[in-house]
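All protein chains of the complex are present and in place, except for one that has been dropped.
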Amino acid sequence: MEKAELERQVAAAVDVARREVPLVGSVTNAVSVNFVANAQLAAGGSAAMVYLPDEAEFLAQAGGALYLNLGTLLPVHEETMPRGARAMRELGKPWVLDPVGIGIGSLRTGILKELKVCKPAIVRANASEVIALAGLWELDGGDVRARVRGVDSTDEVDAAEGAAVALARWTEGAVAVSGAVDLVTDGTVVATSRGGSPLMEKVTGFGCSLGGVAAVYAAVASPLAAALAATAAYNLAGARAFARAQAPGSFQAAFLDELYEASAADVAGNPFDIREV
Amino acid sequence: MEKAELERQVAAAVDVARREVPLVGSVTNAVSVNFVANAQLAAGGSAAMVYLPDEAEFLAQAGGALYLNLGTLLPVHEETMPRGARAMRELGKPWVLDPVGIGIGSLRTGILKELKVCKPAIVRANASEVIALAGLWELDGGDVRARVRGVDSTDEVDAAEGAAVALARWTEGAVAVSGAVDLVTDGTVVATSRGGSPLMEKVTGFGCSLGGVAAVYAAVASPLAAALAATAAYNLAGARAFARAQAPGSFQAAFLDELYEASAADVAGNPFDIREV
Partner (left out) sequence: MEKAELERQVAAAVDVARREVPLVGSVTNAVSVNFVANAQLAAGGSAAMVYLPDEAEFLAQAGGALYLNLGTLLPVHEETMPRGARAMRELGKPWVLDPVGIGIGSLRTGILKELKVCKPAIVRANASEVIALAGLWELDGGDVRARVRGVDSTDEVDAAEGAAVALARWTEGAVAVSGAVDLVTDGTVVATSRGGSPLMEKVTGFGCSLGGVAAVYAAVASPLAAALAATAAYNLAGARAFARAQAPGSFQAAFLDELYEASAADVAGNPFDIREV
């Protein structure tokens, strides 16, 4: 793929999402559910959050994409997550997985194992989580003992490239690895995206809401374009927000403002590099 | 009812809520629960949120009103919602219903059917939800197949007037229909309230928190006055916030500021029309 063609697809994802307002269902964690919804709205989507299995299936039918984030699991998620993912798989629609907290608790491990065959269109995670997920799914570059620390990564993005590529090849989708420099791959090309602000680690939910926005774009674009569009939009809005606000409370409000105001051309023009793998 | 008398009641609702700080219990969704509580506090209430059945009954006893919002249902809500509503009905105290997500999933439908006989003092919803609820409760103007899209309305407020009037006559309370121009009715008069900002659809929880504020006012005023006071307060604060902030992150903070600072006279003076039906 040419860089210019990917830029064009990123711009189209941002633009079409704003025009079509795709409905995106989410089963996501309690910590950042509000931020996820607001980021999805700022990016042009329509957001609906549920906990119950048949409600996830309803949104699978009604929506253009589904977002599954494993943050704060409740017992009901044992059924809801797999049923939501299976519904999307059967419908041939894209769903986005954020395996946050991978390695904490037996239910999370069980659900994540079950989700493998449902092949998410996009996996969004930090480096340690990507390595751990590839390990759990027994793919190249994976290591179930990846040093995830709570919800934080202890690995650099570079170290996760092999795992990310293997995951993308398995899912035939895309993987977005968040870090100082972000990496997005579909298993054939690797794009690295720059920007953002270190303050994004000082406010909870930037990773989660990036996954939610990726789902909005996935409803109207290819997994690679959607994952890169969301990553680029976050890098752009994060850098712009930091120029306005250098502390976390006002930074988060400024970020939502900038995400809302970023044009398709701005997002597509946010610096990234691309290479084949 | 004279318009001047309704204005007087609206002003009194705002004023008395600030002076008496009524305790209002809520069983509400995870997405906007923080916004609901902060809006209730900004309007002068004391907010307490619960999930468990006996805790909802406790708050029914202890509080001046109860708010039931069906957003992100969990299994426990099957028991909590009806028990909370029944407790309020038996105590002769007002409770507010937001049937958000009506049509998604079997539990929601079952709960909403059960709540009919508990007659909420106020129903707060968008046009499609009002039409769908009237349909579910087999009232005039209702249609269970109303085109609710996730949590968004696909109908105009005008189209819901018949359903709103029928609902208000059934409950002997009030119905507030949110939209570009808001409609509030007690089944004998219809008030239309103007103001707000289109940004209120770009931030999650404006509808939910309006319902929560209506419950604060319902603790100290008639259903009609409470529903109109909450609607007018939102239209006023929304318009004022938009004058300060034209993007969603800063808009939401500005809105809470303006809701907090709005005087009783300001809220009562927000433009509305009234007519008999």
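Order as written gives the chain letters A and B; numbering starts at 1 within each chain.
Note that in this section contacts are C-beta pairs under 8 Å (C-beta built on N, C-alpha and C of every residue); 3 or more make two chains touch, one makes a residue touch a chain.
The model shown is predicted, which means the values in this text are computed figures rather than measured ones.
In the full complex, subunit A touches the hidden chain at residues 29-32, 34-35, 71-75, 101, 104-108, 149-152, 201-205, 245, 247-250, 252-253. Although one chain is not displayed, subunit B still touches it through residues 23, 25, 30, 33-34, 37-38, 41-42, 46-52, 54-55, 58-59, 62-63, 74, 76, 252-258, 260-261.
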